[in-house]
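The other protein chains are all here in position, but one chain of the complex has been omitted.
This part shows chain A:
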Amino acid sequence: MARYDRAITVFSPDGHLFQVEYALEAVRKGNAVVGVRGTDTIVLAVEKKSTPKLQDTRSVRKIVNLDDHIALACAGLKADARVLINRARIECQSHKLTVEDPVTVEYITRYIAGLQQKYTQSGGVRPFGLSTLIIGFDPYTDVPSLYQTDPSGTFSAWKANATGRNSNSIREFLEKNYKETSGQETLKLAIRALLEVVESGGKNIEVAVMKKEHGLRQLEEAEIDAIVAEIEAEKAAAEAAKKAPVKET
């Protein structure tokens, strides 16, 4: 039994925790995830790699509920995600039991990040190989929030962020194009960002919208297709507008 107490995550001579960095590599290989926070709407969009024909898509939901008012999407090792999500769900209910109040987004993010950190400083375990994007509305204050955690156990709040494959390019796009939005505009911004790196089409993207009143709502494929079509049309119109003035002169 003593053998299993040996720490796997140890410092390298130049101050790195290689296991944590390798975990971040695993995240970089995971599917792309985008989160955008609007004034009254928060959107999570996830890349869906081609699903085998016989697979029941309902069993591989990538955007999940932690509670009625909090949702999570992650990039990285899906099996690790399942364990982390279960612990987070239990903590949401445990908090309700002890203080009779639903968790705030910051609280549950802190809990998940704390859990991820614990696994970088314990014997016989490896870090969780996933980064999460957590969205939700705080109870009573109704403030919308978007948080990100990573395998090292750090967390921070964002107006818009991406993780997983090509997250850098998506983040660049968001930095260039982000502005305060609400409702449908927030949804379009999130999908536009994801379309930068993903083939367009309803069957390659999974999108969920969270609003104060109705909690998390997963969009149907047809809905996503419609919005994608709108975005493509807008893009084409912008292209045409750019070319037109040149022609006239």
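Some observations on this one:
Following the convention adopted for this analysis, a contact is a pair of C-beta atoms (placed from the backbone, for glycine too) under 8 Å apart; a residue touches a chain by one contact, two chains touch by 3 or more; residues count from 1.
Everything that follows uses one rule, which is that contacts and distances are computed from a predicted model.
Protein name for the hidden chain, per its UniProt entry and selected from "Adenylyl-sulfate kinase", "Anaphase-promoting complex subunit 5", "AP complex subunit sigma" or "Proteasome subunit beta": "Proteasome subunit beta". From the options A:Lys29, A:Arg87, A:Arg217 or A:Lys235, the residue with contact to the chain not on display is A:Arg87. Of the listed positions A:Glu25, A:Asp101 or A:Glu180, the one in contact with the omitted chain in the full complex is A:Asp101. As for the chain not pictured, it touches chain A at residues 87, 90, 98-101, 104, 106-107, 110, 140.
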